[in-house]
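Every protein chain but one is kept in place in this view of the complex.
Each chain carries a letter (A, B and C) given by its place in the written order, and its residues are counted from 1.
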Amino acid sequence: MAGNTFGRVFRVTTWGESHGPALGAVIDGCPPRLALSAADIEAELERRRPGVQAHATSRREPDKVEIQSGVFEGLTTGTPISLIIYNRDVKSQDYDDLKCVFRPGHGDFTYQAKYGIRDHRGGGRASARETAARVAASAVAQKVLDKEGIRVLAYTLELGGVRAQNLDENRIWDNPYGCPDPEAAVAMEARVQAVRGQGDSLGGIVQVRVRGCPPGLGEPVFDKLDAALAGAVMSVGAVKGVEIGAGFSAARLLGSENNDPLIPGGFAANRAGGILAGISNGDEIVLTAAVKPIPSIAREQQTIDLEGRPRTLKVKGRHDISAIPRIIPVLTAMVRLTLADFLLRQKAIL
Amino acid sequence: MAGNTFGRVFRVTTWGESHGPALGAVIDGCPPRLALSAADIEAELERRRPGVQAHATSRREPDKVEIQSGVFEGLTTGTPISLIIYNRDVKSQDYDDLKCVFRPGHGDFTYQAKYGIRDHRGGGRASARETAARVAASAVAQKVLDKEGIRVLAYTLELGGVRAQNLDENRIWDNPYGCPDPEAAVAMEARVQAVRGQGDSLGGIVQVRVRGCPPGLGEPVFDKLDAALAGAVMSVGAVKGVEIGAGFSAARLLGSENNDPLIPGGFAANRAGGILAGISNGDEIVLTAAVKPIPSIAREQQTIDLEGRPRTLKVKGRHDISAIPRIIPVLTAMVRLTLADFLLRQKAIL
Amino acid sequence: MAGNTFGRVFRVTTWGESHGPALGAVIDGCPPRLALSAADIEAELERRRPGVQAHATSRREPDKVEIQSGVFEGLTTGTPISLIIYNRDVKSQDYDDLKCVFRPGHGDFTYQAKYGIRDHRGGGRASARETAARVAASAVAQKVLDKEGIRVLAYTLELGGVRAQNLDENRIWDNPYGCPDPEAAVAMEARVQAVRGQGDSLGGIVQVRVRGCPPGLGEPVFDKLDAALAGAVMSVGAVKGVEIGAGFSAARLLGSENNDPLIPGGFAANRAGGILAGISNGDEIVLTAAVKPIPSIAREQQTIDLEGRPRTLKVKGRHDISAIPRIIPVLTAMVRLTLADFLLRQKAIL
Partner (left out) sequence: MAGNTFGRVFRVTTWGESHGPALGAVIDGCPPRLALSAADIEAELERRRPGVQAHATSRREPDKVEIQSGVFEGLTTGTPISLIIYNRDVKSQDYDDLKCVFRPGHGDFTYQAKYGIRDHRGGGRASARETAARVAASAVAQKVLDKEGIRVLAYTLELGGVRAQNLDENRIWDNPYGCPDPEAAVAMEARVQAVRGQGDSLGGIVQVRVRGCPPGLGEPVFDKLDAALAGAVMSVGAVKGVEIGAGFSAARLLGSENNDPLIPGGFAANRAGGILAGISNGDEIVLTAAVKPIPSIAREQQTIDLEGRPRTLKVKGRHDISAIPRIIPVLTAMVRLTLADFLLRQKAIL
C-alpha cells in the first residue's frame, strides 16, 4: 500500500517526478467557501523556490500553479482541489550518467531495490522537487488554519554548526538563511562560502513554532499530535531527527525540572512544547528538526553500479550547499497540513 | 476521527483505561497459519511488567492475556485476533483527589480540554498502562517478522545523564536498567537511588536496532519508513525526541562525512541508520529516542483545578522513578508493529 | 488488507468466531458525553437473539454485553468503547463432521481457499453469530443519531414469496416475522411451517426506512451515501441485492416519471429514496434488501471434501428456517453505523 497521501480528513495526495512534465497535489476534504487563488499558493511556492537565495541551485522554476478543480468563482466548493505545477527548467541530460550508478546518500539504491525500476532523472520521485506539491497544498491548509487564527513560524536555528543565539523573529528573512540572529547569519554565510569552495555541503537545524493553536487537537493513542508532527516532518527527505519542546534535553532533566507548572490561564513554562499526552495544551507548539547535509556533492565518492561493481562518482548538475533555508517552507508546510487535518478531525467529536 | 488504530495492512486497534476492567488489542490483517499462543504474548508482557525491576512501581499486574479470537488449534486463521488483559491490581481510591486537579506533565488538562470529560483514575486512557496492549500486539507482529528473520533489539543508552559507553549486547539484561554497559549500569543505579530519595524522577535515552530488515520497506513520500518509525515511537507518551541514524549529529557533518559510501554487498558506513529516501537499504536500522522524566513525582508542584484556581499538589500512588527500562519493550513493540505493517505493504506491489 | 473495520470517523472493528470464547466490537471515534449503558446495548441484542421467535434456532444465547472501556460514570469519554459478548451455548461437536467437508451455500470453501485454514466450528468467523457485534455497536451509533433525531425503521416486506401489502408500522412486531401486514404475517407463518416440514429454508425481502435524516450527508463521488448504504447492507452475509428508493423499478420508468418534483419545503414524491447524487436530500431514506434462504438445510446436498472428492451432506445442528426476522436488527444496525459515520464526517466540513 503506497504512501503518497497525507492526512485523514484534510487529505493531500501528491504526485510527480523531478523531470516529468509536472507535479501536483489533490486536496480532498477542504471545507467549502474559503477564498483561494493561484496567487495565494504561488506566494508560498516562492519561498521554497530554487534561485531565490544567492547560494541556491541554479535551476530556476517559475513555479506557477494551476488550480484545476474545486474552486468556483474564487471560493472552494468542498470538492477536490487539484493543483498542478509544471516542470519547465529540466535538464535531464545532466543525469544520464546516473542511470546505472547509485549516488551515496540518495534513494537511488533503495528505489531500485523496492521497485526494480526507477526514474533516475533528477532523482525522480525522491527529488526534493517533490516538496513543491506539499508547499502548494499547505497554502490551502493555511486557509483552514486562518479561520482559527493559527500561525506557523519557522527559522534556521543552526547551519553548518553555527547556531543562532538571539531569536529575533523580525529579522528572520533579512538574511538569506532564514536566521533570526543577524550575527549568526553572517557566520553562516562565511561557513557556506568555505564549504562551497570544497565542493561539499552542510546540514543544520530548523525550528518551527505554532501560535494560536487551541487546546484539544491530537488523538490518543497512536495519532498523538506530537507523533503526527514527528512523522510529518520526518517525511521530508533531509530530516534525520525531530524534537518536541525540550526534546533530547528533557532526557537529562529531573521530573521537577521538566514538568510545566499550571497557572490560571495557562502554563508557567513550556518544556512540553505545547503538547501533553499527545494533545495540544493551548501553549505554543515548538518543534525542532535536524537537517542532514545535501548528499549531492562535487567531491569524488565511492559507490557501486546497478551490477554491484565498485565505481567512483562526482555528482554533476545543479545542487544547493544546504537544504536550509529552502526546507523551511517545506517543514512549515508539513506542520500546516498536520494541524489542518487535526483541526477538522477534532470537529467530528464536538 | 479518533486515533486508536495503528498500521494500514497489519492493523492494531487498542482500547482500555488504566483502572477499567481490562485493556486489549484487536489485530486485523495478520497472515494466517502462524503459530501463536498466550504464552508467546505473556513473555513480551513480562518485560514491561511493573514490579520486575527493583525500582519499579509497586503495582503488580500478572498480565495474563486471553486470546479471544483469530486463533484455531494454535494457528492464526487470518481473522481478527482479539487480546484481552484484565486489570487486577487497581487501587482507584489513590486517585480520588485527582478528580478535580490537573497533574503537571500529564494529560489531565488536555483530555479535559479535548473531550469535556475524563476518567481521572490512574490517568485513564493516558496512562502508561495503555502500552501493555501495544506490547501484546507486538508479539503477534514479531511472528510476522520471524518469517523474514527480522529481529529488534533495544537498550538504555542513557539514564539520568549517565551514558553507556560500551554497547555489549550480551549484557543488556544482566542489570535492572537494560543497559549494555555494566559500568554505566552501576552509575545509573546510584543516580536512581539519589533521585528516589528526593521524590523526583529521571529521563533518559533508548536506542533501538533492527537486524535482518530487507531493503525495500517504506513508502514514498509521506509514509517513509523513518517517518512511520518516528511517528510510532513518538506516540509513546514519554518520548520527546527521535533520531534516525546519525540524527541531530548529522546536522553538523559535511555531506562528504555524512554520506555512506556504497560498496559491493552493502555500505561502508551507516550514518543513515539503514534508511535512504524513506526506504530500508538492507543495513541495520538505528533509532534513538529521548524519554522524558516521569511526571508523577512526590514533590509539591504548582497547578490548577477544574475551575482554573491555583492549587498545589503532591502526586500520591505508585510510580516509577523513570520510564526506563519499562519503556524498552514498548519502543520495541512500536518498531515491530511498524515493520510488520510495512513488510505486508511491500507484498502488495510484488 | 483485512476488512473487519467499518466506518471512517465513527469506526467499528469487530472480532470473534461463532464457537470461540467471545465476540466483540471496538468503537473508536464515538463522541464524548453520551449516556451509555450495557442495558442500552442488550435491548438491541435482544431483537436479534436466537430463540426469541418460535421458529428460530434452538441455540440460546443470553447475549449479555460487557462494556470494557470508553465509558466513565455512565458517559462515553471519547476513548475506544470495547464491547464483549461471551459465547455461552456452544455445541461445537455438532460441527465435527464439517471439518473436512464444504457446506453448499456457505463460506467453508472460500475461507479455505483464501486462508488455507479455517475454524469450521459453527462457521467460524463466517457465522451469522458475527452480526451480534454489529448490533451491539449499532446501539452506540444510535446514541449519536438520537442527538439529531434520526430514527431507523425496518420490517419484512416479503418472506418465502409472501409479500406485505399494507405497511402498518404499528403492527410490525405483533407477529413473529416483523411484518407490517398482519394478514401477510399469517400467510408467512403457513409458508414457514410447510417448508420446515420439508427440511428446507426460505428467503425474503427487508425494507429499511430512515426518518429525520438532515440533507447533506454523503460524500461525492465514491463515498456516496447510497453507495455506502449498499455496501454496508451487502456486507451482511445473506443479502444478495440492494435497492435505493425505486430501485430496479426505476429502470422501467421514464425520466418524467422517475424525477421527484421539488416543492417548497421538500419533494412531491420520493422515488429517489431520499438520496440525490449520493447526498441525503432530507426526505425519508428507503432501502430494500434481498435476503437469500438459509443455506444450512436438513436435506441431502451434493458437495466435495477438502481433497476435492464428491460427498453428500445433510447439515445437522440448530438452524433457522429464514434469516428473517433476525436479520432485521442487523440491517438496521448497518444503516445506523453508516449514518453515524456520515453524520460525523459531515461535521468536519462545517
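Everything below uses one rule, namely that a contact is a pair of C-beta atoms (placed from the backbone, for glycine too) under 8 Å apart; a residue touches a chain by one contact, two chains touch by 3 or more.
Worth saying up front: this structure is predicted, and the values here are computed from it rather than measured.
Peer 1: Need the list of shown chains touched by the one chain that isn't shown.
Peer 2: Answer for the hidden chain's contacts among shown chains: A, B, C.
Peer 1: Of the listed residues C:Ser18, C:Ser280 or C:Thr332, which contacts the missing chain in the full complex?
Peer 2: C:Ser280
Peer 1: Extract the touching residues of chain C with respect to the undisplayed chain.
Peer 2: Residues 1-6, 8-9, 14, 102, 104-107, 109-111, 113-115, 125-126, 130, 158, 160-161, 195, 198, 200-205, 215-224, 226-235, 237, 240-248, 250-265, 268, 272-273, 275-282, 290-297, 299, 301-304, 308-310, 345-346, 348-349 of chain C touch the chain absent from view.
Peer 1: So which bits of chain B touch the chain we can't see?
Peer 2: Those residues of chain B that touch the unshown chain are 1, 8-9, 29, 31-32, 78-79, 220, 344-345, 347-350.
Peer 1: Touching residues of chain A against the unshown chain: what are they?
Peer 2: Per the touch rule, chain A residues meeting the hidden chain are 1-5, 8-9, 11, 13-17, 20-24, 26, 28-30, 32-33, 66, 68-70, 72, 75, 77-82, 84, 114-119, 124-125, 344, 348.
In this text, only the chains that are shown with their structure count from here on.
Peer 1: Could you say which chain's mean Cα position falls nearest to the mean Cα position of the entire protein shown?
Peer 2: Chain nearest the centroid of all protein C-alpha atoms: B.
Peer 1: When the CA atoms of chain B are placed over those of chain C, what is the turn angle between 0 and 180 degrees, to the nearest 5?
Peer 2: About 180 degrees, rounded to the nearest 5.
Peer 1: Whole-Å distance, chain A centre to chain B centre, using C-alpha means?
Peer 2: Roughly 26 Å, centre to centre.
Peer 1: Where the CA atoms of chain A average out and where those of chain C average out, how many Å apart are those spots?
Peer 2: Roughly 46 Å, centre to centre.
Peer 1: Taking each residue of chain B in turn, which ones touch at least two of the other chains?
Peer 2: Residues 1-5, 8-9, 14, 114-115, 125, 348 of chain B each touch two or more of the other chains.
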